[in-house]
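Would you mind keeping the following structure in view while I ask a few things?
Only one protein chain is missing; all other protein chains are in place.
Chain lettering (A and B) follows the sequence in which the chains are written, and residue indices restart at 1 in each chain.
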Amino acid sequence: MKHLDTIQKEFKQFFAEGVGKSFGGLKAVDNFSMEIDTGEIVGLIGPNGAGKTTVFNLITGMETPDSGKFYFQRDYITGKPPHVISELGIARTFQNIRLLDYLTVIDNIKIAYHKHISYNLAHASLRLPKFFSVEKEITEKSFGFLELFGIEDSAYELASSLPYGKRRKLEMARALATEASLLLLDEPAAGLNPRETAELTELIRKIRDEFHISIFLIEHDMSLVMNLCERVIVLNFGEIIAHGTPLEVQNNPDVIEAYLGTGKKKNVS
Amino acid sequence: MDNFIFFLTSGLCIGAVYALIALGYTLVYGIIKLINFAHGEFYMVGAYAGFGIYLVLPSGTPAIFAIPLIIISSGIAGIIIAVLTEQIAYKPIRKSGRLAALLTAIGVSFLLQNLASFINKANPLQYSSDKVGSIGEICQRSVSIGGGGIKIIQFVYIPVTLALTLILWYIVMKTNFGRAMRAVSQDPDAAALMGINIDSVIRKTFLLGGLMAGIAGALIGFHSVIEPMMGFMPGLKAFIAAVVGGIGSIPGAVLGGLIIGIVENMVLFCNVPSGYKDVAAFVVLILVLLVRPQGILGRNTREKV
Partner (left out) sequence: MSWYELHSALGNIGIFAILALSLNVICGMTGLLQLGQAGFFAIGAYAAGLTSIYLTFPELGVLNFAISAAAAIIAAGIFSIILGIPCLRLKGDYLAITTLGFGEITRLVLVNLQFPGGKMYPGEKIGGATGIKFTEFPGDLWPAYPNYSAEFASLWFTWMLVIITCILLINIKKSSFGRAMMCIREDEIAAQAMGINISKYKMMAFLLSACIAGFAGALFFHKELAIAPGKFNLICSIEILLMIVLGGLGSFSGALTGAVVLGITPYILRHVEICGYRLGEYQQLMYAVLLIILIRLAPNGIFGMNEIPRWWKSSVISRRSPADGK
């Protein structure tokens, strides 16, 4: 188990310290502490119901912690509203994809740029030149992200018409387009076959390398976690029960117990 | 002080009627999350049906028989119109989303109001009070409370409401059907998987709601006039009462009804011009939604991310 007291706080990108959250008597997250350094890929794993998505909700401001603190790039972000946290540079995807189905694919990406819009209602309604120049820039950037994920052909179709694999990609593209420095991915490989998962693993690594961002991901697919993550945190009943490299965690008896209860290994490549 | 007692009593009596209507709202909303805008019209139909029976009864019928008979027939009329509405108008659009349901309910409400207008084109109806011992005459008898006259028949409202509430509470809490209702209101899909017949449960819920509304209609008909638009305001106020008390909660509906009834009358007690009486209910609504949106006895439900 890594000790946190030796870490020099000022240099790490993201901190969680003793975060706790209860829902009506049920402790969903307890004494959650971790840090992420710029450019790391960290995994969060644990059995269903362990509190992983709750952790994401707490970080992004959708829930407020009962105790503990979050720091991001030296800012104290605990308790700030979600849109502020998004502006500060943390983006997330959702376990059950939350795309805007009745908007086009490219509009879904353009929404990510909304905080960079420098025109106002007057420019928009009267279609002044400033509107056109800003929109052109946004469209170009949006296409850039669509091309990165290989979905630019469907740019003007409704998001609802995309097949599942591309929907997952669009969800990620959208989060990336917010120009975040920390990306939270909630089960990005859910529903993908092994080939697609391998593709995704490469894609995530490429994104990290090109954009110099940190990635914190929740996953059940162990092949992805073992291949991709530099560090893994294991959650069970809201508490961290293990924390280390994928190999260390894989061999940790507490982890095995949590997943299986009997000591047998599960589904590891 | 005198005056205060008069307004308080008035408030309790009308509050009991609002409570009855509110019970219907809260049952239906609890089960299918629909604000049944037409619920006030069920109340109106009940009132008309009761009056219809009254017209048919031989003129010498003693009030002691006639009044319960009228109440029962109003209840039955309420049941019929409620179940009919559910089957014809609401069931087909059950999967179509909130807005569709709301607009359909509004459509049904307008429809019933207009139909009633065609039947009752001229003056509002009233139980005739020409003969001593006739229903109308008994209903007009009043007693002086706190300096104002309260019609004796109004004192029937509170016991009737309490009795019906207890019966309803028993049904919902202690019977199998009640358990099925609560299951459907929590999670319709899971309930269906458990073998509960959703259609039947919803239909019977409307039945109960319609019964309450119909009876409320008969009661009001006794002391007030019966006219096609009579359901509009009480319907709105009863819904507000259900929200104030906590939508989905049976004691909440009763509490809400009594609160609205009393507040309305307290407004009059404070010498506010009577035209503003109706505003009181809406102001209470907005205050409650600001301070405690789930209502006084309501439960907080959260959306899972």
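Note that in this section a contact is a pair of C-beta atoms (placed from the backbone, for glycine too) under 8 Å apart; a residue touches a chain by one contact, two chains touch by 3 or more.
In this text, all values refer to a predicted model and were calculated from it rather than measured experimentally.
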Next item on the list: Tell me which residue among A:Phe131, A:Phe145, A:Phe216 or A:Tyr259 touches the hidden chain in the full complex.
Entry: A:Phe131
Checklist line | Listed residues B:Leu20, B:Ile35 or B:Ala66, member touching the removed chain | finding: B:Ile35
Next item on the list: Decide which residue listed in A:Lys12, A:Lys52, A:Lys110 or A:Arg231 touches the omitted chain of the complex.
Entry: A:Lys110
Margin query: Just to verify: which one of B:Ile167, B:Val225 or B:Val279 makes contact with the chain not shown?
Written below: B:Val279
Next item on the list: Spell out the interface residues on subunit A facing the chain that's missing from view.
Entry: 60-62, 81-83, 86-87, 91-92, 94, 98-103, 107, 110-115, 117, 119, 121, 124-127, 131, 135, 138, 157-158, 160-161, 174-175, 178
Next item on the list: For subunit B, enumerate the residues touching the unshown chain of the complex.
Entry: 29, 33, 35, 89, 92-93, 95-100, 102-104, 106-111, 114-115, 118, 236, 239-240, 243, 273, 275-276, 278-279, 282-283, 285-286, 289-290, 293, 303, 305
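In this section, only the chains that are shown with their structure count from here on.
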Notebook entry, point to check: Just how far, in Å, is the C-alpha centre of subunit B from the one of subunit A?
Noted result: 50
